[in-house]
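With one protein chain held back, the other chains of the complex are shown just where they sit.
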């Protein structure tokens, strides 16, 4: 929980640099833009949902009343989770509209992240639920997708997401941290943020980039002195 | 005309649900986003225009003076229609700029919907014409398209549009209603809006989704009582 | 220099019409949208940068310290240039973040144009550097690209850009003028703007398009009289 | 079993016509071409496998020894089944090579169908296993995919496939029959083949198409007489 | 007719070089590969057909009996024409199968060219009709397309085709000659073939390319002497 709280002060850009240094290059969920301009940063455990393509005998309005429905999935979401939805990148059928988003908001879901789209954008914005997606479309999910289950491993935006992995999402989109690496990654990310802030202050004072970013020995010493001096 | 007026109180999201129940899944025109944030909803009869790819001997600035030109098409548009333009999804040549949009606005055209792009976005916004498209580009239409006619069946955003079909367009994009189905669809859509508003009020009061949306017998009875009581 | 200054009063839409009349159809850099809404128009000489795909033995954080690095390229940029970056249309790795953009701004670079994306969008906007790109992503360049050099001929958004060609960029995106054609093109573009402004005034007074745009002999005479009268 | 045997005399083209008449339009698995020219038709129950994107901490050669591996899945395949693999359309990492295909052939698997690719094409052809895929690539699955399970609902080539649905595959690719519709569909398909053969014989004798295909009353009567006469 | 006959000795590659020299760059129909390996070259006048996307109320098996049907179009095709079909690049619904191709073959149609696909590939090959397309698929046209008319201007593979333009098609695909340019183009193409044959003979004798192709004055003189000597 401490790790999750610390993450809220880390940008997704910094986080991807830290993950790359640990050998993880494919951690940014493509096609997950904030639906609302200026949406603030959110971190949470991934609660996964999975869709497959539509089949006229399966993807029907009647299917919404089946036990394996998006409705059932929503009632299983724990408070503070981030719903991560594999919509296979489908951009012409909205996975959720205002009613489902309103219920998620009521349940305390921290955010909705999908490589697909939502529908009734005015209504969804009205619920206040933080949403990251690739856009909006009017048609219902059953026009383009069949819901098949939750808390399974999924593909969201070309990234492998397992239940309970951690998601950090801000204006640059959503980044995944494998559950097993959380503590290591957060520690490194907090330090990386401090370092980049120092670099930025040097650039503002007119420093040239070669030798500074990444730092040569002279600049590294300068930074260490800055840290030793309390980072001011 | 009554139907068209009623449509302005229906969202495109609701409309697609109604059309799906009538067996029509492919009615949302892909790639038609509002050019202006907050653009209000518009409904009207489709007036179609058709482009094909450019050929250096045909798509020239000189072609703009031919009888079969976009200029001629605009002068044939009736007041209140929605111009629906098959630009074959071309995103690097703008079909219209400020001058043509200004003339459409003068003629009382209700809106412009295309799977292509417009050019001179500042100028087009200045005309006040409501526009839905996939974006903007600087080059003129002849750099990427040849105009071939109007009021023919077209493909716009992957949807078949016949002249005089009805178009409803809002922040979720543009949806087609086949001309023959207009009255049936509007009646059902108005009822669907009332029903979804009631569902939303239940969710706001904390109701869980399974059994509510879609409703089980108990909730259906509750809704019927609400309607019988005047829908308040 | 006079030509560059005059260009700031020409729209990219007008410029593409002028270039088309000179036989140049492929001059608009696809995927270069302004990062900041309302970004004003910029013109300058192109300073090119080139990336190729990543290779795990080359595209590493360590590579940032090599002589052939983006850092080196930035220090070679002259004041007033526009950095044009061939990112091969990669949309899941940001070519630059806040630190590099801050340094470019310090050096007086007039703008950054790329068919790729930037990272840390909040930070980049904070630097004030005018940026045109296809969007934003969190991962660093080395997650998806290898930097290989500057001031070479490049492909940016499907357009051939040679060092010192001229770039004009506004809300409709970026347009290239071959260096050898600059004076001719600017002269024609300024005249084209005056002509289109006159057309627009006629449309506002209710003129129909056929015979006006493009003009028949009668309207051409009317325009010539307007120009002879001082263009008022 | 009788139904499956009858299917081997039906083309996938005829089968899709029959399914369309029952309201199923999305039943053809995109990107499933025969690897061997002239590969003969195969029918069988679907045994599904599912991949998601690669993650450097998961998709490793070491993962091949895990219990949830493609090796485990192959040992669970019943004789006569068709392995249907959701490879998310990935075309630059082969899901299986010669060794895995050889083992499937040994186990009596009737065929392999995937929207991805295989690797070591010469070796795979050498095993004799009938394969339908979108092509070939040299890299191993872990370079582009992570295996996550078998006998789950999947997306293969944009079609929803549930375990034990029926697959028919020939030179036109793979078509799905929902398990519940098998008998109805096979009966209708066998009749449709007989009807189309009669039509073809009429065309060969010089008949014009309007009124013949689909038949008007006169031609329908002629066909019924042909059927009553023993279909000769 | 003489021009068409001469074209059969010209490659499409040579033809595109000749058209480029006349300013026409966009004349090669993308996605039109020969269905049969080794298919010989064909030339003819274009007879155009046009499809738009499917709509469940229009694209039905019943529509095949309407007056505006593919059946009607086929009966209107003159002997020796090439049917050029705008299928909007759709690759998951076959425009024609064996029955329609058999009828076209009976009517003496010289070839079928489309940016879409055919179905029942074995049956189509059996009819002997020369076909160029982007591949094959099992589903019928109504699963993905609605037929709307013939002998209209169309887009086929990104090229503008007007009725009665000329098409030449070989193993490199299909190339369009605008009807008005036929005689000029054929004369130049026959000469270009002779010239390239001479170049090839020089290369086979070990000549280096610079100065030969394109020729400098010395080589041009050598070629002229060759031509003057009867081209032997």
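Chains here go by letter, A, B, C, D and E, matching the order in which they are written, and residues are numbered from 1 within each.
The definition used in the following text is that a residue touches a chain if its C-beta (ideal position, glycine included) is under 8 Å from a C-beta of that chain, and two chains touch if they have at least 3 such contacts.
Values in this document were obtained by computation on a predicted structure and should not be read as measured data.
Looking at the whole complex, which visible chains does the left-out chain touch?
Over the full assembly, the chain not pictured touches C, D, E.
Which of E:8, E:21, E:194 or E:224 touches the chain that is not shown?
Of these options, the touching residue for the absent chain is E:21.
Any idea which of D:6, D:91, D:151 or D:219 touches the chain not displayed?
Touching the chain that is not displayed is residue D:91.
If the hidden chain were put back, which of D:4, D:29, D:87 or D:100 would touch it?
Selected residue, touching the omitted chain: D:100.
Touching residues of subunit C against the unshown chain: what are they?
These residues touch the chain not displayed: 23-27, 52-59, 88, 146, 148-149, 152-155, 158-160, 178, 180-181.
If the missing chain were put back, which residues of subunit E would it touch?
Residues touching the hidden chain, for subunit E, are 11-17, 20-21, 25, 27-28, 30, 33, 158, 170-173, 175, 196, 199-200, 203-204, 206, 208-210, 213-214, 216.
So that we can see where the missing chain sits, which residues of subunit D does it touch?
54, 61-62, 64-65, 69, 71-72, 74-75, 91-92, 94, 97-100, 102-103, 106, 119-123, 135-140, 142-143
Everything that follows uses one rule, which is that only the chains that are shown with their structure count from here on.
Could the interface between the copies subunit A and subunit C be described as same, meaning over half of its residue numbers are common to both, or is it different?
Different residues, largely: of all residue numbers at this interface, under half are found in both copies.
So which chain is farthest from subunit A, going by the mean of the CA atoms in each chain?
Here the answer is chain E, farthest from subunit A.
If I superpose the C-alpha trace of subunit B onto subunit C, what rotation angle comes out, expressed in steps of 5 degrees from 0 to 180?
Answer in degrees: 120, to the nearest 5.
Please tell me the distance, in whole Å, between the geometric centres of subunit B and subunit D computed from their C-alpha atoms.
Subunit B and subunit D have C-alpha centres separated by 38 Å.
Please output the residue numbers of subunit D that touch at least 2 other chains, ranges allowed.
Residues 25-27, 158.
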